[in-house]
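Heads up, this is only part of the complex; the chains shown haven't been moved.
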Amino acid sequence: MPFRVHFVDEVTEVTAKKYVSQGTEIVCVHPEQVPDSIESQYDEAFAVPAVLEEVGKSEEEGYDGVLISCFGDPGLKSARELASIPVAGTAESSMVFAAALGQRFSIITILRNIVPLCYDLAQDLGISNKLVSIRDIDACVASMKDVRESGEGVKRICEEAIKAIEEDGAHAIVLGATCMTGIAPQLSKMLKEKNGYDIPVIDPVGAPARFLESLINLNLIQSKLTYMSPSPKAR
Amino acid sequence: MPFRVHFVDEVTEVTAKKYVSQGTEIVCVHPEQVPDSIESQYDEAFAVPAVLEEVGKSEEEGYDGVLISCFGDPGLKSARELASIPVAGTAESSMVFAAALGQRFSIITILRNIVPLCYDLAQDLGISNKLVSIRDIDACVASMKDVRESGEGVKRICEEAIKAIEEDGAHAIVLGATCMTGIAPQLSKMLKEKNGYDIPVIDPVGAPARFLESLINLNLIQSKLTYMSPSPKAR
């Protein structure tokens, strides 16, 4: 039951492997024809054709499912039209856990640019009423490695999480960028021990990986009434 | 990573075990002090104290999570207040998959009596906009074994599923009673081969079992801001 994960750097690969069940093989691919980072809907537009090509290959090569591992869920809908294997998105799969575990949640992401997009994704999933705020730490993807390794990243995310809880009424936190993967345990501990907030913190690689694995196990794919197969034509 | 499933008869035990990952142990318990079947909110009221007692025991005995395996999610909120291990509900966990995989879905349940309750549960989860209808096959729990074994059950459920798709616009089906577990593959096949509808059919035991397993793996529990721990007192 192997599945292929797109768009991963070294960090997401490491955490992805930590979270899946024993026996599940993860094969990571980073398409070449994509922007250096995905920080806007404009960036997404240029990434999507390459993502779709990879999704097509995954199915041809016999993979059991695909995760589009980027928080903006670039190309998710198109990929679901294309594929006959389950395709999971990062934001969608992460928000599913938040919606089930608390009455209201917030997303903490990297840049203000993608805040409107995150809201659209919550609306597509149908749970925008539960999303009380989307906050950002004002860091671009390129700077995140430094931010993360210096410990500064977790600190800033924690500050925003506390504001989300105290000012916006959040009861759960979704880490809204794949480059934030791996810090959930540490953030969770900080919120609990320092501030007394015992709430779910959703990892944006782990949660989607487990969600996709569940789809494969349950033999579930996206609805072909929502995501009808595209007819053949010159493209 | 064993977990304990409540409220299961022989059918749900069998399917539950089919769906979980290798290595996960499922221990089923059927509390004695509960109504013969749960077919109304009134029935639920009398089942809940016994459910809570079992949830409490699960945690004491070191289990990693609990599934309240009954589609009305009886006692889910109270159990989540009580426990420090993840508690999953049947309806909630099933609807999560439907919401993620299609734009709109329907629930097919057994009796008209629990239709309003199902709607409330969708509202609690925050996805009632995606729930286009709740249909029933007019069969009580007691009759379901016969209905299921005679093949009549799947036929009736299939008829309602087709109405849900054609009249209500459903793009996915949630089987809304744990006694319907195990028929998803057959129903799915019927809808696809006879009617051309290639859509997700969510098993009400398998999907929650996988969802709970994911929570355990991801080290996630219900938000303690939504489900605050009850203070000690005489009860």
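Letters are used for the chains, namely A and B, taken in the order the chains are written, and counting of residues starts over at 1 for each.
The criterion applied here is as follows: a contact is a pair of C-beta atoms (placed from the backbone, for glycine too) under 8 Å apart; a residue touches a chain by one contact, two chains touch by 3 or more.
Everything numeric in this text was worked out from a predicted model, so none of it was measured.
Summary of assembly composition: all chains derive from one sequence, 2 are present in place, and the complete complex in the structure file consists of 6 copies.
Methods note: only the chains that are shown with their structure count from here on.
Chain A and chain B have centres, each the mean of its CA atoms, that are 26 Å apart.
Against chain A, in their complex, chain B makes its touches with residues 19, 21-23, 88, 92-93, 96-97, 99-104, 125-127, 129-130, 165, 171-172, 184-185, 188, 197-200, 202-203, 206-207, 210-211, 213-215, 217-226.
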